[in-house]
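The complex appears here minus one protein chain, its other protein chains still in place.
Coming up: chain A.
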């Protein structure tokens, strides 16, 4: 029992310390002076990074080596290509879907084909074959 309560006490102390430390860090961070200091540091950091990149590009050019940007450009081309394939795949999906939908009425050709107001075999050869078959049956 004694050990249990000691552990509990220690845990709650730990939690309290964690809260206190976090509050202090946030207090220090959330101060205009800190923000200004971080901003100054970031400006220097960006400047250094930019110069480093410029020099590395210069060196890579001299050594005839591809840079990270060159690799990214190739990767982007592949992504663009993938997008184009994706678009084509979508179109195939839409076409096969509509083919499935238009195929259904043909099951009932007797009702659909000969009595259609428009001439269906112009648009669908199956109607033409069906009409031809019926005509042959009638004539022979």
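We adopt the following convention: contacts are C-beta pairs under 8 Å (C-beta built on N, C-alpha and C of every residue); 3 or more make two chains touch, one makes a residue touch a chain; residues count from 1.
The rule is simple: contacts and distances are computed from a predicted model.
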Assuming one chain is omitted from the figure, identify its UniProt name from "Anti sigma-E protein RseA N-terminal domain-containing protein", "Alpha/beta fold hydrolase", "FeS assembly ATPase SufC" or "Spermidine/putrescine transport system permease protein PotB".
"Alpha/beta fold hydrolase"
Candidates A:46, A:103 or A:135 - the one touching the absent chain:
A:46
Write down which of A:22, A:61, A:98 or A:133 is the residue touching the left-out chain.
A:22
If you put the missing chain back, which residues of chain A would it touch?
4, 7, 10-11, 14-15, 17-18, 21-22, 25-26, 29-32, 35-36, 38-39, 42-43, 45-46, 49-50, 53, 68, 71-73, 75-76, 79, 82-83, 86, 90, 93, 97
